[in-house]
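With one protein chain removed, the remaining protein chains of the complex are shown where they sit.
By written order: A, B and C. Residues from 1 in each chain.
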Amino acid sequence: MSDLEDLYREIILDHYRSPRNRGELPSPPAHRVEGFNPLCGDEVVVTMVVEDDRLADIKIGGTGCSISQSSASLMSGAVKGKTLPEVRELVRTFKSMMSIHEASLEGEVPDELLNPAELGELAALQGVVKFPVRIKCATLSWNALVQGLEELAQATP
Amino acid sequence: MSDLEDLYREIILDHYRSPRNRGELPSPPAHRVEGFNPLCGDEVVVTMVVEDDRLADIKIGGTGCSISQSSASLMSGAVKGKTLPEVRELVRTFKSMMSIHEASLEGEVPDELLNPAELGELAALQGVVKFPVRIKCATLSWNALVQGLEELAQATP
Amino acid sequence: MAPVTTGPIDVEALRKDFPLLSRTVHDRPVVYLDSAATSLQPRSVLAAMDHYYETTHANVHRGVYATAEEATRLYELARRAAGRFVGAPDPDHEVVFTKNATEALNLVAHSWGRTNLKTGDVVLLTEMEHHANIVPWLMLAEERGIELRYLPVGDDGRLDLTDLDRLLDGVKLVGVSAMSNVLGTINPLADIAVAAHERGALVVADGAQSVPHLPVDVRSLGVDFLAFSGHKMMGPTGIGVLWGRAELLDAMPPFLGGGGMILDVRTDRFVPADVPHRFEAGTPPIAEAVGLTAAVEYLEQVGMERIRAHESALTGYALDAIASRLGGDCRVFGPTSVDGRGGVLSLAYRDVHAHDLAQVLDQYGVCVRAGHHCAKPLMRRLGVSATARASIGPYNDEGDIDTLIEGLAEAGRLFG
Partner (left out) sequence: MAPVTTGPIDVEALRKDFPLLSRTVHDRPVVYLDSAATSLQPRSVLAAMDHYYETTHANVHRGVYATAEEATRLYELARRAAGRFVGAPDPDHEVVFTKNATEALNLVAHSWGRTNLKTGDVVLLTEMEHHANIVPWLMLAEERGIELRYLPVGDDGRLDLTDLDRLLDGVKLVGVSAMSNVLGTINPLADIAVAAHERGALVVADGAQSVPHLPVDVRSLGVDFLAFSGHKMMGPTGIGVLWGRAELLDAMPPFLGGGGMILDVRTDRFVPADVPHRFEAGTPPIAEAVGLTAAVEYLEQVGMERIRAHESALTGYALDAIASRLGGDCRVFGPTSVDGRGGVLSLAYRDVHAHDLAQVLDQYGVCVRAGHHCAKPLMRRLGVSATARASIGPYNDEGDIDTLIEGLAEAGRLFG
């Protein structure tokens, strides 16, 4: 499999063409966060509703490249309905997959370090780590999600 | 003759050790100008009296390297008592000897372009042109003199 | 390099001067189409810098020993070379070395701007300015309450000068890019300068894109300041140039403070040095200046007229080839003809995102930029968040354009 095919796997192109959970929830009551990648101009708008320590609903808006948009779509599917601890665990797992490169500016990219099974469809984004510039695209929506959860946690003491 | 001997000719060392017209004329009535070379810290103080379109008196103060101080001493001897047009002509001749290099950053230093006879003892400073950095030392007092003459010309309309 | 110096450039011979072009990526030869971001360097530029470091390196302006004198001479010769290259009448008093074009523009904003602009004064920019010629003025606007106005960009990708006269009202300075790094548009600087001067306004031209690709003459342009960068004109990184009219520079206060820019320092005050040293605090980019001289000499030897002709012809080829081979799928922003247009091709291909286009092209060895190209206001004006930008240099040929088009078509297939 060429690097390019590894990056643009079928699942990714599918989520790019037909994004899941597309749109914006009315906010309030939903919580709204914007993510922005100054390098390429990608924008993502995450609206979310948390109820009983659970991410009850989430929708994704914004525009950008196939990686940022498919990652947001994949994320929305993966976190929707999950409890907050589960969401946080998933974020951690995903980010550790993505930060492989950031940690290894010096060069050594470990071949395999996570069990892709844990990630389900999200594992399709693993090809991104070979394209360091695109990691920021893939993590854009995730960072917005984390920011939103933090803001909500601070708002409810 | 080595470049160094050409630079530090006996006349120069003599004027350095025993500067002529050393001191400061009381000002007023004398006109006082300070010259300053920021690169090496050389300072020269020129005090002058102009009477009847003639440089009636001049004295030199300040501290600095052998080139700046001997040049000032040589200058004082060469201009003292001369008419202003004569002084200006001498300045022009001296400066053209010195600016040989400035004009020729590109490289071609003409071997001989002035008749040293016109310059008298001042010709001893000709060795300086081979040391571009020192040209500023040699011209320091001359620039102060020119500035003083200009200031005086402006003061008497 | 081709010894022939008239007629068209012998690109094949010229390419041999650029080591990077013999590199492969992803098993394909590099197709370098990113000269608007930074150019490649010919071997002679690298050799000049190496030679400098190996035989002459010393700090400038402060030493009497042989190599220090020689280093100073080389540094000052670079000033003359840079000045000569843009037709400066008196480079020794008009050329300031900075770290890049951005610093040059900041210098004008900071030193000239803070001295001459007060609350309510207007700076007129254009909608196609690079951030380097916007943000310094925004910072000043925030600090000083000056007003920024923008000359609009028409749908043809050219400046719309219809309202120029009205827009010039109250304007103290016009900041305008000589050539757009997004649209390739070559702006009518001379006309703008005449209009601005009639209204008592000065003109600072951003020559980052024009100086490397067009014959530039500050006298015939009639501008007051011109900023450009070494690394876009086959020189090294780490050096930029501000040319300014001597009497303007003379009246400007220092920008950065430190060694080399003073006549005297006391514990409670300092006396600034003369121009250009007043604006060159600290150890300057000495080796970079030597490299810049070599770059100027290289460009002069090839000839700016010939470079312009070559790039113009290749731009025409690209515009035609894209239209005929990709048809309506590919949109090129900016002027549609090569008149008054340089070799910068900002592209949109179907609805494939610029980032993805650039990624696919990379697999073909094609180097293009994707993004906002540091011109976000222009992106908003064009109604896009990013474009893929292919930009041409003297070392590009039709084969490079063909590979670009091949890669675009593949992106089309992949994103179907």
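As a working rule, contacts are C-beta pairs under 8 Å (C-beta built on N, C-alpha and C of every residue); 3 or more make two chains touch, one makes a residue touch a chain.
Computed from a predicted structure; not experimentally measured.
Asks: Which of the chains on display does the removed chain touch in the whole complex?
Replies: A, B, C
Asks: Among C:122, C:214 or C:261, which residue is in touch with the absent chain?
Replies: Touches the omitted chain: C:261.
Asks: Which of C:15, C:172, C:277 or C:369 touches the chain that is not shown?
Replies: Considering all chains, including the one not shown, the answer is C:369.
Asks: I need the residue numbers on chain B that touch the omitted chain, in ascending order.
Replies: Its contact residues with the unshown chain are 2-4, 7-8, 13, 16, 39-43, 63-67, 131, 134, 137.
Asks: What chain A residues would touch the chain not displayed?
Replies: So the residues of chain A touching the unseen chain are 36, 38-39, 105-106, 131-134.
Asks: When the complex is taken as a whole, what residues of chain C touch the one chain not shown?
Replies: Residues 19-20, 23, 25-26, 30, 34, 37-38, 40-41, 45-46, 49-50, 53-59, 62-68, 98-103, 105-106, 109, 127, 130-132, 134-136, 138-139, 141-142, 148, 150, 229, 231, 236-240, 254, 256-262, 264-270, 281-288, 355, 358-359, 361-362, 366-371, 374, 376-377, 380 of chain C touch the chain that is not shown.
Operating definition for what follows: only the chains that are shown with their structure count from here on.
Asks: Could you let me know which interface, B-C or A-C, is made of more C-beta pairs in contact?
Replies: Here the pair linked by more C-beta pairs in contact is A-C.
Asks: Between chain A and chain C, what distance separates the C-alpha centroids? Give it in angstrom.
Replies: Distance between chain centres, rounded to whole Å: 37 Å.
Asks: Multi-chain contacts only, two chains or more: what residues does chain C have there?
Replies: As it turns out, chain C has no residue touching two or more other chains.
Asks: Would you please write down the residue numbers of chain B that are in contact with two or more other chains?
Replies: none
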